[in-house]
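Note that one protein chain of the assembly has been removed; the remaining protein chains are unaltered in position.
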Amino acid sequence: MAKKLITFGEVMMRLSPPGYGKFSQASSFELVYGGGEANVAISCAYLGMKAAHVTRFPDNALGKAATQFLRKHWLSTEHVIYGDDMLGKYFLEKGAVHRPSVVIYEREGSSFSLIEPSMVNWDEVLKDADWFHWTGITPAISDGAAMCCLEAIKTANKLGITVSGDINSRSNMWKYGKTMQEVMPELVQNCDIVLSSTHGIHEIFGIGQLGGKFRFSAKGLMDTFPRIKKVVGKKRKSISASHQQIQGKMWNGHEYIKTERLNITHVIDRVGTGDAFASGLIYGLLHYGDDMQALNFASAACALKHTVPGDVNMVSLENVQSLMAGDTSGAIRR
Amino acid sequence: MAKKLITFGEVMMRLSPPGYGKFSQASSFELVYGGGEANVAISCAYLGMKAAHVTRFPDNALGKAATQFLRKHWLSTEHVIYGDDMLGKYFLEKGAVHRPSVVIYEREGSSFSLIEPSMVNWDEVLKDADWFHWTGITPAISDGAAMCCLEAIKTANKLGITVSGDINSRSNMWKYGKTMQEVMPELVQNCDIVLSSTHGIHEIFGIGQLGGKFRFSAKGLMDTFPRIKKVVGKKRKSISASHQQIQGKMWNGHEYIKTERLNITHVIDRVGTGDAFASGLIYGLLHYGDDMQALNFASAACALKHTVPGDVNMVSLENVQSLMAGDTSGAIRR
Amino acid sequence: MAKKLITFGEVMMRLSPPGYGKFSQASSFELVYGGGEANVAISCAYLGMKAAHVTRFPDNALGKAATQFLRKHWLSTEHVIYGDDMLGKYFLEKGAVHRPSVVIYEREGSSFSLIEPSMVNWDEVLKDADWFHWTGITPAISDGAAMCCLEAIKTANKLGITVSGDINSRSNMWKYGKTMQEVMPELVQNCDIVLSSTHGIHEIFGIGQLGGKFRFSAKGLMDTFPRIKKVVGKKRKSISASHQQIQGKMWNGHEYIKTERLNITHVIDRVGTGDAFASGLIYGLLHYGDDMQALNFASAACALKHTVPGDVNMVSLENVQSLMAGDTSGAIRR
Amino acid sequence: MAKKLITFGEVMMRLSPPGYGKFSQASSFELVYGGGEANVAISCAYLGMKAAHVTRFPDNALGKAATQFLRKHWLSTEHVIYGDDMLGKYFLEKGAVHRPSVVIYEREGSSFSLIEPSMVNWDEVLKDADWFHWTGITPAISDGAAMCCLEAIKTANKLGITVSGDINSRSNMWKYGKTMQEVMPELVQNCDIVLSSTHGIHEIFGIGQLGGKFRFSAKGLMDTFPRIKKVVGKKRKSISASHQQIQGKMWNGHEYIKTERLNITHVIDRVGTGDAFASGLIYGLLHYGDDMQALNFASAACALKHTVPGDVNMVSLENVQSLMAGDTSGAIRR
Amino acid sequence: MAKKLITFGEVMMRLSPPGYGKFSQASSFELVYGGGEANVAISCAYLGMKAAHVTRFPDNALGKAATQFLRKHWLSTEHVIYGDDMLGKYFLEKGAVHRPSVVIYEREGSSFSLIEPSMVNWDEVLKDADWFHWTGITPAISDGAAMCCLEAIKTANKLGITVSGDINSRSNMWKYGKTMQEVMPELVQNCDIVLSSTHGIHEIFGIGQLGGKFRFSAKGLMDTFPRIKKVVGKKRKSISASHQQIQGKMWNGHEYIKTERLNITHVIDRVGTGDAFASGLIYGLLHYGDDMQALNFASAACALKHTVPGDVNMVSLENVQSLMAGDTSGAIRR
Partner (left out) sequence: MAKKLITFGEVMMRLSPPGYGKFSQASSFELVYGGGEANVAISCAYLGMKAAHVTRFPDNALGKAATQFLRKHWLSTEHVIYGDDMLGKYFLEKGAVHRPSVVIYEREGSSFSLIEPSMVNWDEVLKDADWFHWTGITPAISDGAAMCCLEAIKTANKLGITVSGDINSRSNMWKYGKTMQEVMPELVQNCDIVLSSTHGIHEIFGIGQLGGKFRFSAKGLMDTFPRIKKVVGKKRKSISASHQQIQGKMWNGHEYIKTERLNITHVIDRVGTGDAFASGLIYGLLHYGDDMQALNFASAACALKHTVPGDVNMVSLENVQSLMAGDTSGAIRR
């Protein structure tokens, strides 16, 4: 029977000029929706898992349309809550080669940022789940979001559900009066699986060294938070905005493993590739009894996302398994 | 030499599903910009006047793009100021026949709403202007916007520039702690020309009767605020979302005049038709020595706007004069 | 608690040239999905009901995409079944004024047409439903579809669920060896509510007269099939492809009622207006204790659908109630 | 066996902003091709006739693309000639209601305008034709075009092929040094069928009275040019750019006939409606042994064109016959 | 004088999501038409040859539109026949890098598959042709299609017209009861030129070895079928869906030749590149008295097709010759 994933976080309306046009050239915007955690849930759903996302939208036609996007892409939305007036948004101008993409966020005061503890009945939400996933973006948004996230993690712990956290966020996101250093420890200590960069582990917890080896940072993190069983990272080399390389790495408490480097020579859409990695890791750990295979699965999922427009990895299980098995040819099988 | 108009107010990004699609059907949004006062300025510019708009945009690529829209449509933008992070927005789902359009605003906390007195150097802005125009939406947005508007009006008075105000706003817009009844009198008493409905005059000032005759309300308003020289209204009959009728009316202190009813049988875009009326009135009063002709000009401009997509009336002077002269045939002249 | 509707029937991919373009002009097709019964379910869902649709799609990415369309528009799709290779399709070239629309069907051999009895577990599907709706198109498609439909109706009867049938179909649809005269009686005799035209009642059952009064045909039908409690019809006057008038009528066993005529002067999309009528009737009968109000609700829903692109009526409950209350102005309420 | 029509004239690239957008709003242009005479040929081809168009295009990819447009829409293009560099063009901004369409021509110096006598082998072109059609636009373009047209007419006369001329053009088109009064008589005297307005007959030949009765002008024209067998006109009432009425009229030497008025309440594209009338007339005279039926056919074709985007009437024979028979309902026949 | 090519085979409507979108993301489809044999004919026509395609379409507006596509792209269509109801279709989701394209066919029961012997008058069709080309897809579709193909080949033999066959097809296409091993020998033995892979020669005829050298398989084929004068292959290396390499190879009975490898680093559309190779081979053999030049021409045409959207190679003779001459720079010549 299909495994069930629950995710929690903000979903934003994403507006982007068609093709490689700049904001100054746009007379229309392409419209999709995305958010780090929902991206993970949808990607897992495309791989065959059951998945539900918990979020808060404005109680208007735009909030409904955002919910409809999640439903269309296979999520359960019965735990979406509605209130207040503003849907978080981001504007994306897609770059190429030496020209970086431009991202403009408008999420202050969004319905999600105004979420408060007890608005979600986590016992109900998590009752038949196998996995709960959160990211470091959520506690950065508002105190209420951080507290809701903690509620979720604790309920998951109580129910014996695996918890994974993709803990990085940008420090300039934290505007509501608390710092990541204050807030994150309590969230992270209750996690089973942590996704982070060396940089993130150092910035948040002062563990490891900037520019140091991932395995030492990971080990340091696990020493501090003994519940954590695996720390997983992703090395990205940005040859240009149009050419990326990625590689997965993991410290699982006894062994450091890493994947082959995957070479994405013609990037279609870079957004959400980290979320695709996380979704692949979750799927992999749940379906393969082997960390190396799980990590390979995660890397393959991540590489494939670079070729899918939008925030979300909509590739099939067969696509991921084929790339994971080393077929980089992109050849059609008829 | 061309007459010069200055307007002040928020300009919003307008996002709408293509054609008659509903929000739940959209996978892209058409993008234009609009705002009651800038709409007036641009329409006057298309008629041949000089026009500058004063507003405040976020200091990012979206704020620049909004400015570029104003520049493209002939406005001077050297007095636009930049600061804070959010561009006001509205979402428009276009209705038809019995199905009303849906409008969703997201303007709370916008860069414009955070404007404060003294941010604009009104002496500089207004120094070579002939006319200043504002609307009742601006003081409804925030205290700062209301105060800036008052600064502008007083400076215009000082410099001997005609001031017109299109004073209606929706009472549910007033969320910052002051009411329209408190704020509007000081703004209106310094106006030369007022555009309003009977309803608005009653709601704001308690003058006239709901459902009463426009001329009595207008007369009452002029009795209260003796600077006002003309009160102008527009009667709209909404036969359906696709079929509208409009008629201009004016009390100029000694005579009540009204235009023939214009019948817009195939509405393309209703938004901004009131602003087109105001722009026509301003142009008409500045270029015809006759209130009836000015009012006819305003009504014709208003009728034509119903057939132009977007917020702004981009028709030519020749278009307005031809309709004003009674040619409703829409026939091409080659 | 929300009432639950179950519908059963084919859902087709609908492909149409943009705007009013002809097939010979198209270089792209607009893509939506639709089918008489699913249209009813989705419309009811937009009005606030719970709704699930039962159908059969090919087991490929197109079948999945069709399911995703249903999910997006609020339907439960857990009872969709997959098999075979072809998705039913129709091509629509939209007409205007004197130019009729052109519809080309490609549904022979579709996955749905190959459905067979027992493929659907109707006891499971219908277990918590309040209403089951089918149309005369389904039994016209194939023997298997007809038998599945009969299974559903009988199960609904057994479970005490109201059954409505919109029984008309075109006689040239019946190609699999049975005639409507053979097949329909067994289906109709188990219905509680029948939607039909005078023409349909005469063609299928030989009851009433062509061109005769609806009430006599309805009465004749109810005499023959005593389970039927109401026979409901819709009078359409096609002034042109762009201008339609509709009027609801009902014989409920003791009284003949009809609604005011609604005048749709600017048709956006005529397809699915009959389904919108049926959905309004179902909603109305379930939520108003009054046949006249239910019929008014149905007519208003039908009229509004003419202004929504696609097969499906996505208007809100408020829209229908407002038109039902006589507000034909299409005016925005802000 | 299908009758064969030959037409001669310029074909222009037509560029128009999408929908009802103005030139100042366009970031793309919709692209079709059209020209008065080719429009007639294509419309006849859609009705089932054989048709070839003779024109001259630049010898580059744009000239080839224009030819491909004609081929796609069923014309024979083996007599198209290539040379020089510029494709004639027109820009169309579509009006609505009181707002007239705007048309901007760029055809000076086009490849067609540089055509010269003897470039076309008319004996070869016309050898198996039944009808030759030209319009008054061609001789207005250049001396070479006028001379080529005369060659064609004379060859048609020699071969016993019916010649029709739609003789109106705008006097401000005539820029190459000759006037319509000089050039047209020799062309018209060799015609069998003339389409013109009362105004045109007066302007070109000084025959009849401005505002006078069509039949008197027509009679006068036939008195002057005895080869002419029928003079045909079309009365258009432009209620607005979105609502037109048309009516056909004919003097056939012994009787004055006219059709019912057709009411096109929702105009999609007015361009080419006169050409659709001419094509309907040609088809009608060739296929009905009755002037009244031919004229009804012409009017019905003309009315239908108002609902087809682009320059060309792509409706089917069945569409025209149905409207000609009085069915104005636009109802689909399934 | 231009050489004339006749081709025979199914033409399908091709529907694809815009850009790199997945089926689950599409709200419209881009529409072109294509089929292996018609692709060859059109490509040859763009190179300057005369070409006619023989196929069978449904007798409706979609069949007409498909014919119009062929006409637009320079084919003669007077031998297209019409009947039955369904146009073959394929859906294409374009892949990138590691993500393979997805192709879904819907061609069972198509009008073409229902073609029967004697429906085409091959003596008439082929009377002035220089070359007849068919592919292994046609006999895979249906018994009738296979028999028609055989009729064509035999007639071509009789008339002394060169016959080429691109003989590969997928074995899972053969669903009508006969196998490729039964059907193909009679077709291939009457060919002058065969295009195939080593794999195909082995699969169909049991000749040569899987993974063996092309020249040995080719030689074996020519030993078995002595009419064959050249066997031509194409080596493709799929570095990724976005990066392909191709190389032509030929055994002409006495010598094995191959081209340089061409490196297509930014694939736009891979579909139809094999057909472009075949068209280049036909053009090359007809216009160069040298197998090596013909093969170079074929490879260059194939490489260029990878950069043209749609199924068909629309590049110019100059484009092919320039690349064939070694200019890989893609530089504009002004």
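As written, the chain order gives the labels A, B, C, D and E, with residue 1 at the start of each chain.
In the analysis below, a contact is a pair of C-beta atoms (placed from the backbone, for glycine too) under 8 Å apart; a residue touches a chain by one contact, two chains touch by 3 or more.
Note that the structure is a prediction, hence the values are computed from the model and not measured.
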Touching the absent chain in the whole complex: find that residue among D:Ser27, D:Ser171 or D:Gln209.
D:Ser27
Touch with the omitted chain, as defined above, among D:Cys44, D:Val80, D:Val102 or D:Leu323
D:Val102
Which residue of B:Arg71, B:Lys237 or B:Arg261 touches the chain not shown here:
B:Arg71
Touching residues (missing chain, whole complex) on chain E
19, 72-73, 262, 264-266, 268, 300, 303-304, 306-310, 314-315, 319, 322-323, 327-334
Note that chain B touches the chain not displayed via residues 68-69, 71-74
In the full complex, which bits of chain D touch the chain not displayed? Write them out.
15, 18, 22-24, 26-32, 60-62, 64-65, 68, 85-87, 91, 93, 102, 104, 106, 108-109
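Just so it is clear, only the chains that are shown with their structure count from here on.
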By CA centroid distance, what chain is farthest from chain A?
D
Find the most central chain, measuring centrality by the gap between its CA centroid and the centroid of all protein CA atoms shown.
C
Take the average of all CA coordinates in chain B, do the same for chain D, and state the distance between these two points in whole angstrom.
45
Note: chain D sits from chain A at a C-alpha centroid distance in Å of 62
Quick check: what residues of chain C touch more than one other chain, meaning two or more?
19, 22, 24, 68, 72-73, 102, 266
